[in-house]
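Just dropping this structure here.
A single protein chain has been omitted; all remaining protein chains appear in their positions.
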Amino acid sequence: MNHLGTNFYEAASVILFGIGFMNLLLQNNLIKKFIGLNIMDTAVYLFLAAKGYISGRVAPILTDGIIDASHYINPVPAGLVLTGIVVAVSITAFSLALVQRLYKHYGTLNMDEIMRLSREEEGE
Amino acid sequence: MSTGIQVTLLLFLIACAIGVSFTRNLFIAVIIFMGYSSIMAVIWLFLESPDLAITQAAVGAGVDSVLFFLTLKKVHALKGTREG
Amino acid sequence: MNEKKTFWKHLQAWVDGEEVILDADKYIVSRPKREKSDWRSHFTMEYVKEHRKLYMFLSIAISVLFIGIMLGVVNGLPEFGNPHNPANNEVMERYLESGIEETGATNFVAGMILDYRAFDTFAEANVLFLAVMCAVILLKKDSKNYCAQEEQEKYEDNIFDEREKKPILQMGGKVLAPLVILYGIYVILNGHLSPGGGFSGGSIIGAGLILYASAYGQKKMRTFFTFRTFTAISVGCLLTYCACKTYSFFTGANHVGFAIPKGTPGDILSGGFILPLNICVGLIVACTMYGFFALFTKGDI
Partner (left out) sequence: MEHINWIHNIPFFSIFLAMICGIITALAKDGKVAFKIHTVMVFVVCIMSGLLLFRVVKNQETFYYMMGHFPAPWGNELRAGPLEALMAVTFSLVMLLTVSGGLDFIMKDVVAEKQPLYFIMLNALFGAMLALIYTNDIFTAYVFIEINTIASCALIMAKGTPESMVGTTHYLVISLLGSGLFLLGVSILYSITGHLLFPQMQEAIVGIFKTGEYATPLMVVTGFMFIGIAIKSALFPFHSMLPGAYNAAIPTSSGILSGLVLKSYIILGIKLIYCVFSELVMHTLKITEVLFVFGLAGMVMGSVYAMRERKMKRMLAYSSVAQIGYIYMGIGMGTRVGMTAACFHILAHAITKTLLFLCCGSFVEDNGGKDKIYHMRGAALRNPLAGVGYTVGALSMVGIPLLAGFISKVYFATASVYSSGKMAAVLIVLGVSMVLNALYFLPSVIAIWSPVKGVEKKPFAKVSPMFAVSIVGFIILNFALGVYYRPITRIIQMSIGLLAQ
């Protein structure tokens, strides 16, 4: 099986996932870390949505009164992605609130710096 | 033709993602991320998922960016508000 | 065996530590520092910087490896856009062919997430609620979350807000906010007929509220939107959601009668529970989005 050429959506989405993953691991800056996380999530959603697409068919909304499964694309991935987007935005908001609270106390967005300061505070 | 446009959009998406990783300025990073979300919305239109496109446009490019900008303002990373 | 040594030292501290314990803190300060085994010394900035490169190299290697593996996987996956893929099976057929009859919604996605797989959507609404409650825990002012500088900044911002005239923004807000909110309401009410639905419509309404709040300041918002209204709307909508879904799950699972009319597909008043559920989700989302905005700017709703 050799579908890399036709599966260009999936290929792009796994590359995006990798970049997001790298951002999450590498970036010291918390805001960029969380942007990376968002990229990672949207990459998975792109992957799912691409899996639901069927060439030559239309969006899963009743058009011209045609009730026939071979006329519409697969609605399942769209539903899953819709749920996923909500989860992603909630987590983004939560993590940004956390960032603000951390900044208020430590005065920096650098995770290493924050870790160091908190260790110093802990004493010894 | 349509495939060409889609591939270009995907390449643009990847370029945006790499751009976010390499910009030093947080403000620019968030702007790029906003662009990334908008392109994603367009791509979902190509994939025949208008539900997702409308949601992504409202959330990714709208609410998410507002939240990011407010955070940047709070952490004094925006020029013109309070120097950080 | 290195660990064993440290353990014996450890034990010694217990055994002959009578006077030590009297003022343990002093003893710890006076005790000669262990050079080698103290892992805390590894976390100086120099050490991190030195090993930062190694760490970076490793992470990039992992990510590249990951991308490589995943490209291999993609190579072996079903073809993009092919109608004979495993995902396009009887599940999808039933959603598309009997969906209108069984749910009454002409937007199959809405029918799917709010009727066939409503449990996920219920959890999703809860995720939003929890996230906004987390933001309240984090950002609402209390005795542990107080910072004089920030109060000062807020005070200055308030003065700035009041003194400065923002005619363009205010005019824009006056004209646009009602339109945006109206559009959001349209998207919610047509969720089962056209693209959109509770979530997208709710975030559009939220955006309208944010626009209004940033044009006229939050004092004006307070006149009709306080923390009490916020809690009341969210809890009321979530409970309505819960009640609807409990009824439909209970009747469904136990095969007892379900007496909600489906209506004529295509009408606004159709689709059984889908319209009320969409309204509930929309209200929750609108409140949540505005709540995030308010908490992020002023630390209070």
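Every chain is named by a letter (A, B and C) in the order it is written, and numbering of its residues begins at 1.
Convention: a residue touches a chain if its C-beta (ideal position, glycine included) is under 8 Å from a C-beta of that chain, and two chains touch if they have at least 3 such contacts.
Just so we're clear, the structure is a prediction, and the values are computed from it rather than from any experiment.
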Notebook entry, point to check: The chain left out here touches which displayed chains?
Noted result: A, C
Item checked: Among C:I60, C:M133, C:L169 or C:I185, residue touching the chain not depicted -> C:M133
Notebook entry, point to check: At which residues does chain A meet the chain that is not included here?
Noted result: 17, 20-21, 24, 30, 33, 37, 40-41, 44, 47-48, 51, 76-77, 80, 83-84, 87, 90-91, 94-95, 98, 101-102, 105-106, 111, 114-115, 118, 121-122
Checklist line | Residues belonging to chain C that touch the chain removed from view | finding: 3, 6-7, 10-11, 13-14, 17-22, 24, 28, 37, 39, 69-70, 72-73, 75-78, 85-91, 94-95, 102, 115-120, 122-124, 126-127, 129-131, 133-134, 136-138, 140, 142-145, 231, 234-235, 238-239, 242, 246, 248-256, 258
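Note that only the chains that are shown with their structure count from here on.
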Item checked: Which of A-C and B-C has more C-beta contact pairs -> A-C
Check: Hey, how far is the Cα centre of chain B from the one of chain C, in Å?
Finding: 18
Notebook entry, point to check: Which residues does chain C have that touch at least 2 chains other than itself?
Noted result: 107, 109, 195, 197, 199, 292, 296
Item checked: Multi-chain contact sites of chain A, meaning residues that touch two or more partners -> 8-9, 15, 19, 22, 26, 50, 52-53, 57, 59-61, 78, 82, 85, 93, 96, 100
Notebook entry, point to check: Along chain A, where are the residues that touch chain C in the complex?
Noted result: 1-4, 6-11, 14-15, 17-19, 21-22, 25-26, 50-57, 59-62, 67-72, 74-80, 82-83, 85-87, 90-91, 93-94, 96-98, 100-101, 104, 112, 115-116, 119, 124
Checklist line | Residues of chain B defined as touching chain C within the complex | finding: 49-51, 53-55, 58-59, 62-63, 66-67, 70-71, 74, 82
Next item on the list: State the interface residues of chain B toward chain A in the complex, per the touch definition above.
Entry: 6-7, 10-11, 13-14, 17-18, 20-21, 26, 29-30, 33, 36-37, 40, 43-44, 47-52, 55-56, 59-60, 63-64, 67-68, 70-72, 74-75, 77
